Structure formats: structure tokens, C-alpha cells
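Excluded from the complex is one protein chain; the other protein chains are retained at their positions.
Right after this comes chain A.
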Amino acid sequence: MSARRGHLPLERSREWGRSRDLAMGARFAFTGGREGWVRMLLTAVGVGLGVALLLLFAAIPNALAVRQDRETARTDLSYQYIESPLKKADNTLVVGEAGTAFRDKEVRGRELQPEGPRAPLPPGVSKLPGVGEMVVSPALKRLLQSGEGRLLRERLPERIVGTIAEPGLIGAQELAFYRGADTLVVKEGSGLVERIDRFGAGFKTPEKRDPVLVLLALVVFLVLLLPVGVFIAAAVRFGGERRDRRLAALRLVGTDSRTTRRIAAGEALAGSVAGLAFGTVFFLLVRELSGSVDLFDVSVFPSYLIPSLVLALLVAVAVPAAAVLVTLFALRGVVIEPLGVVRTAKPPRRRLWWRILLPVGGLGLLYPMIGKDRYGRDFNQYQVTGGVLLLLVGVTALLPWVVETVVARLGSGGVAWQLAIRRLQLSSGTAARMVNGVAVAVAGAIALQMLFSGVQGQYTKHTANDPTRAQMSADLPDEVPLARAAADFKATRGVAKVDAYDEGRVSDRREGATNSAQVTIADCASLREVASFPSCKDGDAFAVRGGDDEVDELGAADLSKAGTKLWFDADDGSPADHRPTSWSVPAGVKQARAIADPSGYKRGGLLLTPGALPSGGAPGLHGQIYLALDQGLAAAPDYARNTARRLGMPTDPVMLVSSKRDDTYASIRTFLFVGAAGVLALIGASLLVSQLEQLRERRKLLSSLIAFGTRRRTLCLSVLWQTAIPIGLGLALATALGVTLGAALLRMTDKPVGVDWASVLSMTGIATAVVLLVAVLSLPPLLRLMRPDGLRTE
């Protein structure tokens, strides 16, 4: 019993001693006058920036899930054929597509026509708008009320009677409206006008997780997170040299080496805890600001950005723990003696073997994934994550060795070069640490760019559109006459050229046709856009060869003989009203060769100029228009959309684009760009702080060098070399490992391995630009530090 009693106090006193050491370290972190506060602030801001980014990443899955849930909850148009469509009832609502675009931004729009008093309300809407009224999202309201939205207001002239509340929107900056209607006619499955009895009625098809996209998302997260980790590790070492001197002073007054390390750990812990507090504040600020930001057409409400509890707790525990570990690791190679820190002597050479094991291990983990089932049955996310992590961590492990090995072999040059090389030779670790974050980010980005380039064909559909000839096209509804539409579009500001076509079919019989062909009617200039022929005048007719449709090809061959009697709008048995009108192929019908129209389609059958039409005109035709816009007028598409609206067209003219990307793929790529911008800004800030920290440490030396006549240019150049050499080596290593990782990832997706050198150059170029910017930004403080004040001791 007594032994037990004797044992406990000893343990307790040890515990107490350890806590006291940690507390003393924490106190050191906050004391020390202005210098101490500056150091503390730098660390806290540095760690805080990293923590804010981590919390942001932790909140993104939730934000995406909320957006998805809200989108599902407001689903109305099914775009599907429904076997047993809803009948009109007092709880049904007819919904019409009324979406439009303003500049490059989508405007979600619906027309609502209640069929009874119990018609459902869309989420976020408290009362259905009447005819001539609309409810709009707050962002759309602001836009419409501003001068900037004048062009859009012409298209949406309805009186604003309310705003759509948050549950009805997927982002704070989303442009959306619901307007009242009374002339909608249901067209089942068209996706244009449908009847519903509730919103969010499970039209959504279950989403399959594409393993390639999962891989992309995983790698994007890792590539963005790792530099943040490296940054945090660098931030907790701000002021390291000064701290070492302080620890040496503590040794002088009698602390042992373990106590000294505990004090250092306490100091790091305090810095990281302050960083957590700063990070939380930064995150909350970013969260508040997020409501007013629209990046690549994606916006969120602040309430969406709630980090997952587990991830937030992980950040709260991992950051201080990592800070302590990094500090203790950094002190591992340092002997703190009462009279100073033994680090000034040349450190032992770094060993390669364990550093090379990391990337090799990473490749080892990735290798078994190569050639696995493309559809994901054998796709092991954890193995891939581990492999990518090891490869990228390999960059940070290899870089100090590479820098040390290379700078040891660099010869002498001018004074600036010599000063830089010698400094790098003496403390290559510091230099490598400074560029580690950049190197990891670049390695990851190169690998990702390769992967993106490799798989983009899979997620990018080429449309066959030729946007160099026309940028918009529109199918006219039956009630809009082609001639009027063509005239109105021609008179529209920003429209450079209009090609208008009437299209339909001609058949060999009035009803029960055995043969038919496509017929296109337009003036000679517009016909030249769809076929090549030697000459054309009004009244000419052409038989076209080389069209996309084989039926038209055969039809044209049989039906295009002069004198053949053909029927427009023949009765084909469909329920629509038909007005068959006969027409005879004129003598001298010419031959023409089909060429693709701006949408990429090759028309076959017959081409007619208006003068070749029957005297009473041709029934059963519908109009199509292609618009070439004035490329110098950014608002040209909006002027064209306004004209379409004035003409009574239910939807906007379609923009002709050469390719379209898969939404998920595009989202991941967008996220990469946004994240990479954030990470690079963070790395730039980290580099700047580290640079300034080092310059401050050398203030007296810089002043003394100036005192004996060293040119400022020489010192500036020396600082530049000290950054440029490690960054050059870092980028070379990053390129090598990035290309290796990219190749492995491409092999995993069964894609041929190819290096996208343009991406490699752009990534290294961006990193170089960040570093150069940092170097330029550090020059004014450097010049200030070189002032003779640094020599003052009193």
C-alpha cells in the first residue's frame, strides 16, 4: 500500500512536470515581445490558412450532396415517355420549360399552369405566380433590377411578385424563375411541357459511379490536400532558428534535453492551436463570402458548407499532432547545447535508400490496379489512395536528397552565385522544404492533367457543329412563319448572317406513300451552305447526292426525274392534320453534292429555291434558322434570344458548340482548377513567409555585407538564385514523378500513355510564375533589411 502510495505521487509529479514543460513552451509561443508576436502570428496565420482549406475540403462533399438533394427535390420535367400519363385533376400542374441563358450563364426557368386548387408548389415558392407574374431567385432579381440585366429583362418582362427561397435553389448565385401561364398544352415526354402532381417525383435515374471519375476525384483531393499538409508542416517551423537559440538559452539555465524538446513541443502545440482558431475564423469568413461567389457557374449557400463532423474532428486532432511531430522530427538532427545549437556544422549526408522506397512503394501499390476491370469490380480505392499518396510524399522525401546532391556538385561562378550555392550547400534542407509544397502540387497536377487529357475523349462529345460558320440555330414552331423570323433575326443587332430553311418531305403518293425524300427550301445563298452546285437562280431545283440519310438518297434518285408528280404533306397515317399538295419536279432539275450544314448534318433529297415551289405554297414544312453572330459583340446571343422571345418561340436558339463535356467530369475538372488556385495561392503565401523569415534571421549579416560595399543587386541576385535552384530541381523531380504517376493512372484506366507536354509546361510555368512573384514580392523587404539599421545593436 505504501509502495503504491509512494509510486503514484512520483508518476503524478512526472506528469505534472511534463504538463508544466508543455505549458512553458506554450507561454514562450505567446511571449517574447514584438518579435515573438510576429512569429506567433505568422505561424497561426500559416496554419490557419491550411486549416481553413482543410475545413473547406471537408465541407465540399456535404455542399455537393445538398445541391444534389435540392436539385432532386425540385425535379419536374421527366424528359421521358410515361406509359400512363397523369390526367388533369385539381392537384395537377402543367410545367413548361422556359429556361434561357444570359451571357454564358444558364437561367433556369419554368412556366407553371395550375389545373386545380391543390396544384403543387415548387420548393421555395409560397404562392404560384399568375399570368404575367413571376417569382425569381434573389440573384436573378438583383440582375433584372440592375442596368446590367436590361437585355434579360426584355425576355422576362413579367412582374416580379416574389422570390424563390433557399430550398428551391441549388446556389446563392443561381438565376432561376417560375412564371405563370395559361396556354400550355401537355406534350408527354417531350421535356418541354408536362403534367405533374408533385415536385421531386423520383424521375432521377440511379447514378452509377464511374470508377474513372472516382479515381479522378480521389486524386484531385489528394493532390490538393498534400500541399496543404506540407504547408502546415512548414508553417509550424516558422521562426525555427530563433526558437533553437531560445532553447539553447534554456539549456544554459539547467533544463535537460528532454525537457527542452517538450518545451519545443509545447510551443508548436500552442502555435497550431492558435492556427486552428485562426483557421476556424478564416473558414467562417470564407463560408459567409461563399454566398456571393460564383465560380465556373457553381455557387452555394453558406449553410451548405458544413464540414463533416468526423473530418472536422480529424483536422482538430491531426493538425496539432502533426505540428508536434514535425517539430520533434526537425529537432531530431539538432543538438541543443547550452552554448548554442549544433547545426552550423555540416550535416551528415542524406541517405537515398529509404527515400526512393516511397515512390517505388507507391508504384508497387498502383501496379496491381493496372489492367483491372474498367467497370470497377476490382477497383480498390484504398490501394489507389495509398499508391498516389506514397508517390507524392516521395517527392517531398526525394527533394532534399536531390537538392543536396546537385548543389554539392555545382561549381563556382560570380559572387551572387557563390553566395547562393554555399548557402544551399550548408542548408539544403531549408531550401528543399521551401519548395516541397510547390513540387508536390506540380507533380500531382501533371499527373492529373495527363489523366484528364487521357480520359477526356471518354467524357467529351464532339458535336460535329461548326461554330465558325454559325453560332446559333433554331427550330421554329409551326406558328412562327419562317420569312418573318428570318427578317426579324436579320434586323437583330449582333446577327451578321441568317440562313433560313423550310424543311419537310415529299412523297410519291397522296396517301400510303411507297417512296419519299427530304425537301429543303431556301434561297440560293442559303442552299450553298448545305450543298455544292455549279449555278443557282430562283426557280431552280436540285437532286442531292451524298446526304446522311440513305432513304433520302434512294428517294432522290427515284423521285427527282423531271415531271414526276410528288406530294407535299402526304397523309402518312399519323394523327396530325394533313393537307397534301401536289407538285411536279420541274424540267432541268440539277445535281448537287451535299455538304454539312453548320450543325454537321448533310441534307439529302431535293433542294428547292422558293421559285420552284407550288404556286399556292407548300404545306407541312417547318422552319430552321442558322445565325452567324458578330463575334465582336459579346451580347449578340442575348439580342438573338430576345428576338426569339418576341417571335413567340418557347425556347432559346441553341448555341452551336464543337464539343460538350460530361457534367461530372466537368465538375471534377472545375473543382481541380478552383482548388489548385487556392493551393497555389497558399503555397505562394507560405513561400513568401518562409523567405521573409529567413531574411529576417540574416538581417545583421546582410547589413554587414552592405557595409563593406556589396552591391544590393548582388545580394538580390543571390536570394533569387537561392530560390531558383531548388525550385528548378523541385520542378524537374515533380515532372519526373508526375509523369510516372500520370502514366500509372492512365494505364489503370486502359488508356494509351501519352505525355501532354503542353500541360507539363503550363503547370511548371505556373509554379515558376508563383515563385518569381514571391521573389519579386520579397525584394522590397530584402532591400529594407539591407539598410544599415541592421548593424545597430543598441
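Heads up, the rule we're going with is that contacts are C-beta pairs under 8 Å (C-beta built on N, C-alpha and C of every residue); 3 or more make two chains touch, one makes a residue touch a chain; residues count from 1.
To be clear about the criterion, contacts and distances are computed from a predicted model.
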From the options "phenylalanine--tRNA ligase", "Cytochrome c oxidase subunit 2", "Probable cysteine desulfurase" or "Macrolide ABC transporter ATP-binding protein", the chain left out of the display has the UniProt protein name "Macrolide ABC transporter ATP-binding protein"
Among listed residues A:Arg159, A:Arg349, A:Lys700 or A:Arg784, the absent chain is touched only by A:Lys700
Among A:Arg39, A:Lys141 or A:Arg423, contact with the omitted chain is made only by A:Arg423
Where A:Ser84, A:Ser412 or A:Ser615 are the choices, the one touching the absent chain is A:Ser412
Omitted-chain footprint on chain A covers residues 344-346, 412, 415, 418-419, 422-423, 425-427, 700-701, 704-711, 714, 788, 791-794
